[in-house]
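Removed: one protein chain of the complex. Kept in place: all other protein chains.
First chain written, first letter: the chains are A and B, and each begins at residue 1.
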Amino acid sequence: MKPRGGWSFVSPALIAIGVFFVLPVVAALALSFTDFDIYGVADRHNVRFIGFDNYRRLVATPLFWSALRNTAFFVIVGAPLSIAVSLGTALLINARVVRARGAFRTALFAPVVTTVVAVAVIWRYIFHDRYGFLNYVLGWFHIDAIDWLGDPHWSMPAMIVFAVWKNFGYNMIIFVAGLQSIPGDQYEAARIDGAGRVAQFRFVTLPALAPTMLLVTILTMVGYFQLFAEPYVMTRGGPAQSTTSVLYFMFEEGFKWWNLGYASAVAFVLFAIMLGGTMLQLAVARRWSRS
Amino acid sequence: MTHAAGSARTTWHAATALAVLVTLGACGDPEVTTVRLWAMGREGEVVAQLMPAFERAHPGIHVDVQQLPWTSAHEKLLTAFVGDATPDVAQLGNTWLPELAALDALAPLDAQIAASPVVRPPDYFPGIWETNLLDGVAYGVSWYVDTRLIFYRRDLLAAAGFAKPPVSWTEWLAAMRAIKAQVGPERFAILLPLDEFEQLLSFALQQDDPLLRDHGRYGNFESAGFRRALTFYLQCFIDQLAPLSTQIQVPNPWDELARGYFSFFLHGPWSIGEFKRRLPASQQDLWATAPLPGPTGPGAALAGGASLVVFRRSAHPREAWQLIEYLSQPDVQRTFYDLTGNLPPRRTSWDDPRFVAEPHTPAFRDQLERVKRTPPVPEWERIATEMRVISERAARRVSPATTPGELAAIVDAAAVELDAHADQMLAKRRWLLDRAAPAGDRSARP
Partner (left out) sequence: MKPRVEPWVVNAALIIIALAAIFPLAWMISVSVMAPGEASTAPPPLLPQAINFASYHELFSRGHIGRNLLNSIGLALAATVLSLAFNVTAGYAFAKLRFPGRDLAWKLMLGVMLVPAQVAMIPLFLMLKQVGLVNSYAGVLIPGMANVFGIFLVRQYALSIPDEMLEAARIDGAGEWRIFWSIVLPVLRPILVTLAIFAFLGSWNDFLWPLIVLADDSRQTLPVAIAALSREHAGDNELMMAGAVITILPVLAVVLALQRYYIQGLLSGSVKG
């Protein structure tokens, strides 16, 4: 018997997504071809269609490139670091010899569900150059105090440290599930072949984790490209705009200065970059798995 | 037939009942009108204390005060404008007033001012009242006046060999260098927060060259005047007279001045109240105020302060005006001064004994005769921010090893870059001006 009524089940969701997401995205594309700004909000006649001028202007804006560099640095350094820490912790927590696994998992996972804004506030205090705990600890090792949030060279590394702390638990859980799905006999076989711990990791664990690794990498990178709350709370995009990310740049252009057409262009460029990055990773993974 | 008529009647009854209910619900309490007021910073904290007296004098009006932090006030105002969520009355920094007026967000107040026995324009400092006008129409009433001048450590200045505060840039540099020589590398002579633009802006306003040219169509930062201002500003970093700090890193400049971390900083009248609150009585002798030194003698300063405005979309313009009138009364202004240290914009208020006796306000009275307004264009806030960003970058690039030639090149590059940015930001304004008044008539409103 053919079930009927499928559309009535999905239409509320589809309509909501269509009206409140798809439609605005299309509108954003249209907006990006206009010079809609605060004058435009005051009077619609002040809006002109300007074709690709917003995109041209974006390419010629040094702050945009700087934001792109900052974001790229955050993604390229932060994502692998975060994934490495997640994998390392997953391996540790998955080891047979662990006691109180549940308690450990709870502790390691706690940062993930906290509100970014609130923990950013805590970390802003931890990063303080004179009263912060991090510099205090560095002092034990006789390392000079670092002006984490005031020195343009250390501000992005500070963001990375914070982001790794906040997110590693998420990927750790995924990795643990992946590790647990590796059949034990593969390790047994490797051991019989004489492989030591490191070799077992290289030739059994890593290959088996490849699909999980791909997923984690894509998820983490997509998430990190959307860096916004941390600079907003901790550094207001500074010092010297060193923590201005692409999304922060878009937010300022769009919701601080109300250059809405221009900001929409930024949003689309960000989307294109993220899409491109994801496609690239998938292609690389496919080529690698074939070899 | 009957069935249809019966159901029609039922529908009619239901509709009437619904209409009555809705009307009753919408009326709410017909007795009390709520006026929404947005105020910033310390004024926001304090103005709420003035409201009970106002509400007693005007039963039937309730004022809902929302306090906004200065750091996000501009954003919130524009967001409210875009989202049609503006309040009835707001405190507007007078550099923001032209912006909102140009966007047609404010109600003109000429009629109310002419009819008011309380608000009398001739009594206000002219440079200050002018900040309310856009093309001759008044959009706000000055609430308090503000400017930035120097707060300094008397004792540290004296120890460095200067009995009186400096009046020219040359004297000032000499004094700061002497202080720096005394306090050593860990401490400084002046605080110039890299995330504030008021300091450089003050130096720039002291020049004869305007900041924008051609009725606000183009930037004028490549002029000799601005270059001089930027050179002086950067010199303070070259000689390590100022730390490379932001305001976030030194959120409490009053305590830091008392600790001797620096000896000069530029702030407004509310600092008088802060010093009195935060420092113990024994330390009240250490600090003093003085007018801003200018390139060759006493210099101009920012025509700061805020006005009270009524938004065009307000549903209660009459009650909003009553609130503004109340806050403009001289006795209320005096109470306001007592609570905030904010100086009154009316000359006659200054004759009051509390100002005559107060040792720190004469410097302000003096400075207020030499205030200059910032360009009244909507893009000004953005241009000023860009100026700050570029000057911060330049400040981080210089060091004690920078030669005068290198400094000139850095200033040059910064000026050219700033002009390019300003011209780009003003492009839309040029288009609107040229469209409204084709070449020849330059006086039209955008």
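The definition used in the following text is that a residue touches a chain if its C-beta (ideal position, glycine included) is under 8 Å from a C-beta of that chain, and two chains touch if they have at least 3 such contacts.
The structure presented is a predicted model; accordingly, all values stated were derived computationally and were not measured.
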Touching residues (missing chain, whole complex) on subunit A: 1-7, 9-10, 12-14, 16-17, 20-25, 27-28, 31, 89, 92-93, 95-99, 104-111, 113-126, 130-133, 136, 139, 165, 169-170, 173-174, 177-178, 184, 187-188, 191, 196-197, 200-201, 212, 215, 219, 222, 225-226, 228-229, 232-233, 236, 247, 250-251, 254-255, 260, 263-264, 267-268, 270-271, 274-275, 278
Footprint left on subunit B by the chain that the document does not show: 66-67, 69, 71-72, 76, 79-80, 82-85, 248, 251-252
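Following the convention adopted for this analysis, only the chains that are shown with their structure count from here on.
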Residues of subunit A defined as touching subunit B within the complex: 35, 37-39, 41-43, 46, 48, 57, 129, 149-150, 152, 235-236, 238-241, 255-258
Subunit B residues touching subunit A - in the complex, by the definition given at the top: 74-75, 78-79, 81-82, 103-105, 194-195, 244-246, 248-249, 378, 382, 389, 392-393, 396, 424, 428, 431-432, 446
